[in-house]
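I'd like to ask you about the structure that follows.
Apart from one protein chain that is not included, each protein chain of the complex appears where it belongs.
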Amino acid sequence: MKKKRILKLSSQKDSHSISFNAMASPCEVIVQTQNKRLAEQVAQCVSHEVWRIEDKYSRYDSQSICSQINNNAGNKVAIDEETFLLLNFAEQCYQLSDGLFDISSGVLRKVWSFDSLSGECQHFPSASDVNKLLNFVGWNRVSYDQQSINLPQNMELDFGGIGKEYAVDRCILLAKQITNEPILVNLGGDLAVTGPRLNNQAWQVAIEHPDSDVLGQRQDMIVALNQGALATSGDARRYLIKEGIRYGHVLNATTGWPIINAPRSITTVAPQCIQAGILATLALLQGEHAEQFLTEQDITFWARR
Amino acid sequence: MNKLNKTSKKTNKKSNIKAALSLATSALLGTGVLSAGVAQATEADEWQFDSAFLIYSEVDRVSATEAIIAGTKTFANDEILSLKLTIDALTGASANGAVAQPNAQTFTRPSGNGQYVTPAGETPLDDTFHDTRVQLNAQWTQPLADNITGSVGGHFSKEYDYLSLGVNGNLAYDFNKKNTTVSMGLSYFQDTFTPEGGIPKPHSSMLVGDSSSPEWDAEFAKTRIGDSDDKSTADILVGITQVINRRMITAFNYSYSMVDGYLTDPFKVVSVLNNEGLAQDYIYESRPDSRVKQSTFMQAKYNFDDSLLNTVADVSYRYMWDDWGINSHTIDTRFTIPVGATSYIEPHIRFYQQSEADFYQPYIIDDQAPIGFVSADYRIGEMTAITIGAKYGVVLNGGNELSFRLEYYRQTPTNAGFTDPNALNGQDIYPVVEAIIAQVSYSF
Partner (left out) sequence: MKANKPVFKTLSQPNTSKVHISKVNASKIKLALLTAVTVSLSACSSLGVEPWERDLLAKKEMALTSSPVDAALDDHIYFSKEASSGGKSFGGGGCGCN
């Protein structure tokens, strides 16, 4: 079941970049050093951490703790401290969003299937289909403590909403232990830096416009990042149309229905990637008030509508 | 489609989600929180001391000095131990209950040893009061379960003629994200009063005459019924505290208090006047041996924003009533106004008004023989009182706080509808009592 894991290291003028695949995304690490050995060391460390987190929390991997929890729904499953901390974080997000953000909402995918090629939702589910599944959504019904978690039967957890951003932050932490050289970790668009580049220069990050493929022209937006992290939520390619209304892909965990009038994607800046990711997601969940939500919170963001 | 619209109409949280997320993130990643302020929230394992020295001084009457040192230690698992030592000393004169007369009046001291003379036109004051009191309090508070906090405490107070022992227990339950707290407490005090000169016989006449005569002691003893007496006080207090929003918190309490035993003041007499209003006799007062007090208390605190200098307003109101017929209203208001970054000034106004006890009488007219309970103690008569003052506090370099408080307290006893006989015309039957309260506090 495990894919082949390959690391590619290439060197530029004053930096080395490492690329690999993880969490269904292209990943990239840039170390601003000419020291190849150091770059390799960082590459090893970072890629192993990302793959470790993927193995541990992927719901597609039957060996993962996530699958163990899901497959044993209705029973107690032992968890370690890291899992406990992640669950705690998910709990906070659930509370902060009044239940809109819910790592147990993944089962809703069963009715909201989006075509992998066109991105369109092929059939619009009935209210009763949605309500049936909604019975199996609800983080508040999950009990857990430092040692174990008890997921009610038929419920599923999905760490997809926080796993990748968490991995970015972990990588930054580990990389900082290895070297003081400037490093950027980019896991499929969620990224963070250890600090500014040499000579205090900012990292230049281009955000690809969601419509670029459709229109066939590039409208990249370039962001200068000195410190912290960037994360994006939303997907312009996945949507559904009914009665002329375009619904986004993000589902409201309390109703089981997509959020309408939300921006197609939101990119936010925060000290840590997981914060940026949650803020972007929470904003999307506010629908038409997404920008207002972020403005109120005094958060730097870029929204695409 | 309604389902879809529901979320989009939802009003946004204006709260600081960003700050909450950084806390959550630092917990997840094991990193420090970047913003300071938040990190200071838990300081455990340190003794924190509050100390204060207070002078209470009435014009021409009692003055008291009181010193407090209180230590609080918070243990790692949120257990809190508080210890408090209070020492106070009282000297000066206190009203003995008799009314002013156009003539000089002679009274026997409560001990029976010696007499004092009050000049004509003056309120009789017994100037023999001096006492020193030591009080110890200990309180232990700890979480009992999720959202339940329990607390138990003990009280010991000893003065020359008085011993008080007390215990209390309290349970508090937090819910609604700790925005609501309901609590219930019980306390019980057992007091023993051993006044110098013993317990006077209610309604008996104060013996006045030659205290060096051989019969004096035997005669004096006839006005006594014992050396000491007891009093017990049981209180029930139920309360609810509710956070209204980020700036406001409110509290509401109801308390029920049962006092049983010796509730009379052994040092207080009542003037017995003839029809003209001239004193014929002084009898020892007599109060019921039980009293049930009830009160409701409500408080609101509000933290204004910078347009009002970030002032914290504290307003409370208490209504008390008892089966002696007394009811009272108390309004207490404080405004804590920050001055610069490290100091504050806190004006304080308190207003108090009480009605008199059913058995309160400023004096007795001779031919209306006292049949029941009677007391001329102005403290259970009709009165209003006001306190005006201010406190200034400054946080010193080490984080210790030094503060000064100066207040003026004025009691104005009022006539509850008694028509005075002629001889009392021009006499001040309801003298105003004024006092200055000065206090220095230091927290370290």
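Before moving on, here are some points about what is shown:
Chains here go by letter, A and B, matching the order in which they are written, and residues are numbered from 1 within each.
Here, a residue touches a chain if its C-beta (ideal position, glycine included) is under 8 Å from a C-beta of that chain, and two chains touch if they have at least 3 such contacts.
Owing to the predicted nature of the structure, the values given are computational and were not obtained by experimental measurement.
Considering the full assembly, A:G161 is the residue among A:G161, A:P271 or A:G287 that touches the omitted chain.
In the complete assembly, the contact with the undisplayed chain comes from B:Q299, out of B:Q115, B:Q299, B:S343 or B:T414. When the whole complex is considered, the residue among B:T108, B:T128 or B:Q439 that touches the unshown chain is B:Q439. Note on the undisplayed chain: of the listed residues B:L207, B:A251, B:L278 or B:I365, the one touching it is B:A251. Summarising the interface, chain B meets the missing chain with residues 11-17, 19-20, 23, 37, 41, 50-52, 54, 56, 66, 68, 70, 84, 86, 88, 90, 131, 133, 135, 155, 157, 159, 161-162, 164, 166, 168, 176-180, 185, 187, 189, 191, 193, 231-233, 235, 237, 241-247, 249, 251, 253, 255, 257, 259, 265, 293, 295-297, 299, 301, 303, 312, 314, 316, 318, 320, 322, 326, 328, 330, 336, 344, 352, 354, 357, 379-380, 383, 385, 391, 405, 409, 411, 433, 437, 439, 441.
The criterion applied here is as follows: only the chains that are shown with their structure count from here on.
Note for the complex: chain A touches chain B at residues 85-86, 88-89, 92-93, 96, 98, 100, 127, 166, 169-170, 173, 247, 252, 254-262, 270-272, 274-275, 278-279, 282, 285-289, 292-293, 296-299. Residues of chain B touching chain A in their complex: 3-8, 10, 12-14, 16-18, 20-22, 24-25, 27-29, 31, 34.
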